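Note that one protein chain of the assembly has been removed; the remaining protein chains are unaltered in position.
By written order: A and B. Residues from 1 in each chain.
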Amino acid sequence: MELVALQALNFVYISLTLALVALGLAVVFGLLGVMNMAHGEFVMLGAYSVLVVQNAGLPLLAALPLALAVCAAFGWLLEFFVIRHLYRRPFDTLLATWGLAILMREIVEAVFGRDYKSVNQSLPGTVEVLGAVYPAYRVVLMALMVAFFAGLFLWYRRSNTGARIKAMVSNPALATAVGVNTAVLARGAFIFGVCMAGLAGVALAPLVRVEPYMGIDYLLSSFFILVVGGLGSLAGLLVGSTVIGGSDAIVSAITSKTGGYMTVLVISILFLWLRPNGIVSRD
Amino acid sequence: MASSRAINLLFLIGLLLVPFLWDGFVAYQLGLFLLYGMVGQGIGLCWGRAGFLPLGQALFFGVGAYIFGSVLKLEAGSLFLIAGLLAAILLPALIAFVVGFLVFIRQIGSGPYFSLITLALTMLGFQLANSMDWLTGGFNGMTGIPALPGTETYETLYYVIWAALVLVSGVLAYVGTAPFGQSLSATSQNEERLQYFGFNTALLKAIAFAISAAVAGLAGALFAPHQGIVTPQSVGFLLSAEIVVWTAVGGRASLLGPVLGAILIGFMASELRDSFQYWEVLIALVFVIVVIRFPGGLWSLAEDLAHRLPSFGAKGARERDIKIDKSRAKGPVRLAFEDVELVLGPVRILDKLSFRIETPGVHSIIGPNGAGKTSAFNVLTGRLKPTAGRIEYNRAQVGGLSRHRIARMGIARKLQIPSVFPDLSVDRNVDIALWAGDLTLAQMFTLRPFRWSTPLLNEMYDIFPFLEDGRRLAGSLSLGQRQMLDFAMTCLTQSPLLLLDEPCAGLSSSETGEMIDAIERIVGTTGSTAIIIEHDMQVVERLSNHVLVLNQGALLANGAMEEVRSDPAVQAVYGGGSK
Partner (left out) sequence: MIGSHSLAISKLSGGYGDITVIRDVSLTVEPGKVVFVTGRNGVGKTTLIKLIAGQLAAQSGHIIFGERDMRAEPPHARRAIGIGYAPQESVVFDDLSVRENLTLQYRDRDLARYEALFVSFPRLKERRAQRAGTLSGGEKKILSFCRAVAEDTRLVMLDEPTEGVQPENIERMARHVATEAGKGRGFLVVEQNLGFAERLADHAHVLDHGVCVFDMPGGPGLRARLAEKLAL
């Protein structure tokens, strides 16, 4: 019973964190059609924010505004100088953001060094959940993520901004005709997307190794989640995270980390091939 | 062109002289950069020419290195060595072909998807190399690889590497010039149009990717004796990314630009890496600027400085002295739509559309906007898959087949917006139309198809004299001329069935007159069946006596112009009626 509960908690935890990591790319790629190769680097920026805050001796919660500010600033620069000229040109955005990803990695490497850093957990200790002993930080994180996704879901569904975003995605020409400033809306969505990546980085920092090259794995898993789940809906994001996170966890446990990785890759190629619109397709 | 070739030769000869001008160690260092540069040349083929970017090329480099490294370690006979070398080249090529084909066949514009899959593959390769200790030596790498038999690693191996570079450059130059390379360029400019000419673009791109992987495998094979050790870093993501950077900075669209990039950045890095902390940041910045502002890279900047021509498309005029016979079996075309439906989301675009066309000549489709005219062409040519119903062409079911297969069955299509290949010369555009449906895969790698000619081509030159200035880039033609070139290309395929979607759109009235004459004349000469979508009743009246009227996705009327005109149902949907 304990073991089952532990496995279930792990499963939920992995799926939720993956969904949080992929959320930013779901907005930027799924809604705006921009393949942001620097997505993982924004996660990295979030994680380094925690490191900076910790080194400065500040409370770890201060990392949150720092990460959001840094990501928003970077995101604004990127959108203003590069992306806005390249909407609907996926290959060019891929190239430009790929270059930017390299640049961000190299800057972080030059400033912080190449080696692994670790971040202390702000909530040490464990709690008992359903008979299983589980790290407190993870439990709190899971609760926060569930609340966050629920809030986001309701907001996207109910708010006027949500409706305008959906309008822009489904019919950009008509959106401008009814007076929606799609340029500003797209910029806002882009910055929101990269800030969400930074947020994911903050949440993950105490649990993973923080290093300049940590972003690539997150880029790939986010991408696979979108391929499997489908673009453009929160449901697809959660389904994709569950499939990718679940299959990775199960196969990794049976064989090895490499086996899990290979399974994820094969599943993604299969989806690309057999069901290019993913499980939850937009229409 | 000759000048560009001269620069290439000078560059290669200069590389050969390095051991004499400097010393053996510089040449040894240079050898490594040449190997990386070769991988970059393969990326150049994919990225600069075919328009898709592989981000995990080190995977193939590393696989080649591990294979040949382990063969060298066995210290067996030379036959075994050659087999090992072949394996180091062919296995990467096979992996690349399979992955490429699987990804490319599913969708056009799979660009970002392809790049990310290759990135994931190289990450996987890195993990495999790390974890398969028994094969690769794991994290510490495969060590103690002996020198290549017959060479001194710090002396003569350089010449082997140089020879490999010359070989690779020669092969890539040839492949690029041959119909294969020209078709790849066309793919990057307008993949869908090329499919309507019967080209299997997924196959072409997969082959290009396989060639690039083979080159990377060869470079990797030589890397093993050069370094004496192969570590997981050689298959990893970092090396992949670096080679892409070098390729971009050196010049992805040129033959030797990637090599130049690898040499320059390689040497500068070994000088500056330790003394200048922000060196890598600087290189990344240069990459971003090059990608956005100077897609031609350093090589094309150098060429521009020397006032050279761009290296694409401008091949010298060749005599068209090989007459080929493109006239297919004549006989009437039999086309039948039976209850064809097309539903996209909530919209019913074609609603049980049924008609038959069994007589040669020009047939016209008219109807109000949104009647489903272009959609009928789309389901007939494989752009869209019909939701229900049958489309039969000469008794074969075509609904749902891929574009290039339908094109090869003898259906050619001209899109409404003129779709020529703008960065290719007029001659190359014409070539592609002549090759359509007749060029075999083997012929793609020979130069003879550039000499192909047909009687119809001479007639085209007669009708459209501007085509004879074959070295002009198609993109520099006026709209009217592009419309005419596109029409000429569609007809030059000599497909029994020609689909022309508003061939006079955007033409002035005098150009419209020329176009009508041309259509009449060509259809008369070839005996093809043509279906035209047209709004201008005068054009319709001049060209055809069989008119199909579509409305709301179904056939409203069908018959001679006079019958259709007097049909009250037609008058009701057309201007003048009361609705």
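Definition applied: a residue touches a chain if its C-beta (ideal position, glycine included) is under 8 Å from a C-beta of that chain, and two chains touch if they have at least 3 such contacts.
Only a predicted model underlies this, so the values are computations on that prediction, with no experimental measurement involved.
For the options A:Leu3, A:Ala56 or A:Ala173, the residue in contact with the chain missing from this view is A:Ala173. The residue from B:Arg521, B:Arg542 or B:Arg565 that touches the chain not shown here is B:Arg565.
Residue A:Arg164 is the one among A:Arg164, A:Lys257 or A:Arg275 that touches the chain missing from this view.
The hidden chain makes contact, of the residues A:Ser15, A:Thr182 or A:Ser221, with A:Thr182.
When the missing chain is restored to the complex, the residue among B:Gly24, B:Pro295, B:Pro368 or B:Gly389 that touches it is B:Pro368. Residue-level contact of chain B with the missing chain is found at 345-347, 368-370, 417, 479, 502, 505-506, 509, 535-537, 565, 570-571, 574-579.
Touching the omitted chain from chain A are residues 160, 163-164, 166-167, 169-171, 173-183, 282.
Everything below uses one rule, namely that only the chains that are shown with their structure count from here on.
Between the Cα centres of chain A and chain B there is a gap of 34 Å. On the chain A side of its complex with chain B, the touching residues are 35, 82, 90-91, 94-96, 98-100, 102-103, 105-107, 109-110, 213, 216-217, 219-220, 223-224, 227, 256-258, 261-262, 265, 268-269, 272-273, 276, 283. Chain contact summary for the complex, chain B toward chain A: residues 51, 53, 55, 99, 102-103, 106-107, 109, 111-113, 115-117, 119-121, 123-124, 127-128, 131, 237-238, 241, 244-245, 277-278, 280-281, 283-285, 287-288, 291-292, 345.
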